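Only one structure is covered here, and it is reproduced in the block below.
The complex is shown incomplete by one protein chain, all other protein chains being positioned as in the whole.
Chains here go by letter, A, B, C and D, matching the order in which they are written, and residues are numbered from 1 within each.
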Amino acid sequence: MKRIGVFICWCGSNIAATVDIDKTIAAAKQMPGVVFADHNKYTCSELGQDMVKNAIKEHQLDRVVIGACSPRMHENTFRKTVEAAGLNPYYMEIANIREQCSWVHKDKETATGKAISLVRTAVAKAARNEALFSTEMPIERRALVIGGGIAGIQAALDIAETGFEVDLLEKEPSIGGRMAQLDKTFPTLDCSACILTPKMVDVAQHEKIRLITYSEVEKVEGYVGNFTVTIRNKARSVDMEKCTGCGDCMNKCPQKVSSEFEMGLAERRAIYTPFPQAVPNKPAIDRATCRWFTQEKCRVCEKICPTGAIDYDQVDEFITQRYGAIVVATGFDTHKLDKYGEYAYGKHPDVITSLEMERLFNASGPTGGKLLRPSNGKPPKNVAFIQCVGSRDKAKGNPYCAKICCMYTAKHAILLNEKVPGSKSFVFYIDVRTPGKDYEEFYNRAYEQHNATYIKGNVSKVFPDGDQLVVRSVDALSGALVELVVDMVVLATSVDARSDAKDLAQKLSITTNAHKFFNEAHPKLRPVETQTAGIFLAGVCQGPKDIPETVAQASAAAVKVASLLSKESLKSNPTIAEVDQKRCSGDMSCMAVCPYGAISEKIIEERRGRETVTRKIAEVNTALCQGCGACTVACRPGAINLKGFTNEQILAEVDAICL
Amino acid sequence: MKKIAKSQLSKMLSMLSAEAKLYVPVASDGVVNFAPWQEDVEVDLTTINVFVPPKKFFFPQTEAVLRYDISDELEIEDFACKAGDKTILFGVRPCDVSSFAMMDKVYLGDPVDIAYRQRRENTTVIAMGCKSPDETCFCTSFDLEPGKAPGADVLATDTGEEIVLSAQTTKGEELLTQLNGLIQEATSGDENKVKDAQEQAKEGYTTSVNVQGVMEKLDGMFEDFYWDRLHKRCIACGTCTFVCPTCHCFDMQEYSTGSRGERIRCWDSCMYSDFTLMGHGHNPRPTQKERVRQRFMHKLNYFPHQHGDYACVGCGRCVRKCPVNLDILEVIQEIGGAAGGM
Amino acid sequence: MKITTEKINSNLVRDVEEVSGQKVSACFQCGKCTGGCPVVWAMDIFPHQVLRYAQMGLIDELLHSKTLWICASCQTCDSRCPREVDIPKVIEALRLIIMREKGGNYLHPNDLPARVRENAPQQGLVSAFRKYAK
Amino acid sequence: MKECSEKMRKVASDALQKQEVTAVLGWRKKDFWWQSPVAFIESVDDVDQLVWDPFTVFNPVKYLLEDYDCHDKVGIFVKGCDSRGINRLIQDKRLDRDRVVVYGVPCEGKADADKIRASFASKKIKKVTIDGDSLIIDVDGKEERVAAEEYLLDKCLTCRYPNPVVSDKLIWEEVPVRKGVNEARFARIDNMEKKELEERFSYWSRQMDRCIRCFACRNTCPACNCRVCIFDQAEPRWLGKANDMGDTLNYHIIRAFHVAGRCFECGECERICPAGIPLQELNRKLIKDLDEFFGEYEAGLDPEDNPPLGTYRGEDPAGFDES
Partner (left out) sequence: MSVNLESHEPLIVAFCCNWCSYAGADLAGTSRMSYPTNVRIVRVPCSSRVNPSFIIRAFQRGADGVLIAGCHPGDCHYHSGNYYTRRRFTVLKRMLEYMGIEPERFQVRWISGSEGAKFAGVMNEITQEIKALGPNRKLRDVR
């Protein structure tokens, strides 16, 4: 039999005015297992806590029930109290007789009755409380950042600045990501490359950052503080040690390929760096197009290379590294427009996407920064911009708002007006959304000063008329039909999650929403964390956002990483799930409902009759489990239990309540 | 010997029910069980095996044994001495009547189970002789006479239009005395009819087993591989034990609410994994093999060794109800090796 | 009614802006002007629509609207506009465009009573020709 | 019928001879005409025991659990209903697909011994065989020929999967699905839902009152395949052993809940219930609600997917006030 002590707190008059303390104490003394009951004006005071400590020693109490305020208030306080008296902190249970009794009831008799019932319930639970212990797990003090766009760059730099080692992983031959493709940035119109490239160089030169380009995540194992990641380093066919980045090979390579970086508006070679300011500025051979790899002839680059850096025999290599934390910053894809035939994209060269427009504006882009129509190389006078292409479209696109299009279209309108004097833009919109510092003003500038006309109406058809394009819509505000003849049409293409986001999510044991954006742990309060402890999110991979937000989130993720890595070890929450090996059938229903991927299969050996056999059971990873208990209900035989809220405890509470 | 016209039966039952709680076989949703008699129920006189055997009137599936309260001073309420309202069972079949004698050996032997005794003493059993057997009946294999029920207080025999009642104990005589005025004296013709019916009842058995020597053979079979094979089919439900008129194992359960509580006795089944599960987790009968063996050893070896009779009355309920057709007939046949006509 | 590139880019829009001194494009169609206009019940084109029509180059539609002559220039709209557009001035500009056009009178000077003809200010007379029908 | 039995014997003996399997599960005949229990064939010599007759109803898949059999490679004959039990066990990770060779036996329905008994009350039946769509009943020494359809088990009359959904070898040709089975599926539930609350309670309490708590429903059910059932546990004691209405309802509610989204409607629970409790109706009520609220789901078809209570959608509707 347990030796339970009950301590009823007056909380001044907060409890004592409504609950008859003496009666409660007298009732508590009759409860099974209770050997001692007393009261105190303020149990949370030093005096009150001393009383509890002394009583524990004097009466050899092994469980403690405190009738006081909400456990959300003082659970930790009293856990420390009983711990100081030599008991396991989890031997203490609180009966909430203030917030859930004296403060909400007025009649003293019924309130006292309820208080007694609450104390009895806590006593019943406490009698089944078991000693729980946190475990200490050492932390690998090194972080991995997946994705070398602005989010990954910022996160890596910030983590490195706190003194921890960081590996920055990029699947392309160069870091830079989407931001490198942009011309100017809203709302200040500073040059994207001018603010990005210094950061790229910082990354390359930072002693704490290891840059791993042309590589992808192959496998992730382990848990917070102790991830083991296998990275596939794709064969670059260029020896990074020997290559000086002179670029001769790229000039001489006879195989021209459409450039991904230039959105197909220009060509690159089969041996290439994505763009001139690439970091590292060393090329890779695109084996899918290289003549040697496709036709087994050529080898021009090998002949030309002054340092003999070309190596056709390179193979994919695998790097296995341990990390304490991971930041996912994999960015986004632009929406495919194959379902939007009405916009004539791909049918008429003057219908382009917004990202292509960026390249047409850009000084290092295919037109050298002159805005020219792809069809005839002449500057356009009237340009239509179509918003929400693939966004806010439940039927055939994304139901969500891509968030950045309103602003970059305003930017395009301004840039167009600046680049081509006398030009005019027509912006077809559903709503204009400009929540952000200086954003509304920026938008105002577009139509007040830069000759942009905003037309509320979605475009239903774009078709050629001579060497021009006709855009058909309605102005919903005036009710008038719109039929404009323009020189170019720019489609504000929606933002998609990366097509392979689901695969990565699976590798990382994190979840995605219906649109494959990675899920944050809590939409408001934990926007940077994932449900998997130790894995954080930065940038558009979590949901559409612009550069300032991306950078802010990246820095936030970096702080989360740094605060995790700043510890020598992690103390685990002991109120987590536990598997009873004997009862577990190994059907893994628990695994299906675990939001943290904390449950895995384990093979055990056991005797069956005269033989030793193996079978599968569930195993809880104590570092990943957060103690929600969803698994305990999914488990039909009750083989998985939640420490601190066990089946036995809850059933005892129910029984005690219904007494 | 008395008799009553079938048309008058409900009058008789009505009279009996005034004196005691009267239970009769009644079909509900296609399942026949003993149920309290009421004016409007139709007594089922044809079904041989009621679903839950009438042992439940002496040995209920669930009964409170005692209740305690320690919130003030210790108070114990003992239910045993309160057990047993005056009860009459009408229409108990001879096999079930004979099962009472077996239960008596357990519960009236030393130490006497007080609650059981009270119920037994306060209950008057009116047996109903069988006319013809079900295909699963094999009571004759245990030398029971299906038209007779020696252990009953009154034996009722269906002679066609009438039911002949003969008292076999003082309790039975008293009961028939109460019915004076309603029931008539039987004639010698009726007596002959009864004898004929009893002779007739022995006919038509298609199922029988030879139980000779089965107990002795089982003496050396505890470790036999037979059980390894036999148990495989058993899915460990407790149907056989709960429909068996002679199974009498129980479990004690405590419903404690801290300072108050109740102790309950309820049927248990040796087919269940927790039947012999001990507090520290060890189970001396770890697999279904041991459990199946236990059931048949108990019925066909331990019980006869201890009490002289096989703990089976051949009612055939387990044969009919076992979902996997694993029953005592099969075991007796295979152990004894000498099956009767089939 | 149809909006075309020519209409949006037409000189008339620039004229309206020039005459009124107001930036028609500044209006973002919040509707506050119309909501508070005391004579809106009599208008065929609402004040915010006037601006929209102007932005879209639908000037012709405006010039045939009753609204121009209903507006009392009470300035309620102007005092509340978040975009600092003086709407009465825009409407006035439209009226001026009509008045500056030659012809198009609804009223012939001869139809006016002599007393009015002699005493009324000249501008008032011209505007009356354009505004009132017999 | 004879040819069917012969085919099964051939398959079993080939498999045993070639050592593709070390045991075969099928059905055999026992003493009474209505007894066709599961046969465990471990040697070629015993294959002649195998039969296919109107009473080979019992679902053998539960015998594949480790508690029953330690054979490394088992052959098993499965009807349509049984076959979904195979998927059930695989989905529950209680059976390694590689351990079994599944022989599919399409099934036109099995006979209900009680219906036959009722028709031939107080007569001695010796043997019942099937011939095309007739049953031949050897009764009081004479052969009677009756339409099989009249004597089928109720569950077979509403069977939606008469053909095995998983099988390595189909032993004979597939049979057509009976007409109107989809409409019949929830007929009992629709009917009950229309009744008043108190009427529903009195119906169910009358049914449950007969329960003797033998657990035959659970123990037959392939979806009830836990090593240690929650109801058998002493600490905590989830289910009181007292057979009173509270505990009996507790048992039946939780049992049904535990198979919710997992029950594949073989109907064995209801068929073998010695007390005749309409258990399948509870199971189907849950299926109906799960389908209605969370999208249609057919258990026992795809062993890879996740049953409806093991997953969710953010936009799920709720059966309660969500305001």
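Couple of notes before you dig in:
Here is the rule we use: contacts are C-beta pairs under 8 Å (C-beta built on N, C-alpha and C of every residue); 3 or more make two chains touch, one makes a residue touch a chain.
Keep in mind that what you see is a predicted model, and the values were worked out from it rather than measured.
Across the entire complex, the residue among D:D14, D:D168, D:D244 or D:E298 in touch with the chain not shown is D:D244. The hidden chain makes contact, of the residues A:A111, A:M357 or A:V579, with A:A111.
From the set D:A23, D:I230, D:C266 or D:L279, the residue in touch with the chain omitted from the display is D:I230, counting the whole complex. From the options D:V11, D:L282 or D:A299, the residue with contact to the unseen chain in the full assembly is D:L282. Annotation for chain A: contacts to the undisplayed chain at residues 70-73, 96, 98-101, 103-107, 110-111, 113-114, 117-118, 121, 511, 519, 521-523, 531, 575, 593, 595, 626-630, 632-634, 638, 642, 645, 647, 650-651, 653-655, 657-659.
Those residues of chain D that touch the chain absent from the view are 189, 192-193, 197-205, 230, 238, 240, 242, 244-247, 249-250, 253-254, 256-257, 260, 282, 285-286, 289-290, 293-294, 308-309, 312-314, 316-322.
Throughout what follows, only the chains that are shown with their structure count from here on.
Compared on C-beta pairs in contact, A-D and A-B come out with A-D as the pair having more. Taking each chain's centre as the mean of its C-alpha atoms, the one that lies farthest from the centre of chain B is C.
Centroid to centroid, with C-alpha atoms defining each point, chain A and chain B lie 68 Å apart.
If each chain is reduced to the centroid of its CA atoms, chain C and chain D end up 84 Å from each other.
Along chain D, residues 228, 233 each make contact with two or more other chains.
Along chain C, no residue makes contact with two or more other chains. Every pair of chains in contact is given here: A-B, A-C, A-D, B-D. Across the complex, chain C meets chain A through its residues 1-5, 8-9, 23, 25-26, 28-29, 49, 52-53, 55-56, 58. Interface of chain A with chain D (complex): residues 514, 582-589, 592-593, 608-609, 611, 613, 615-616, 634, 636-639, 647-648, 651. Those residues of chain D lying in contact with chain A across their complex are 66, 70, 92-94, 225-230, 233, 235-236, 238, 258, 306, 309-311, 314.
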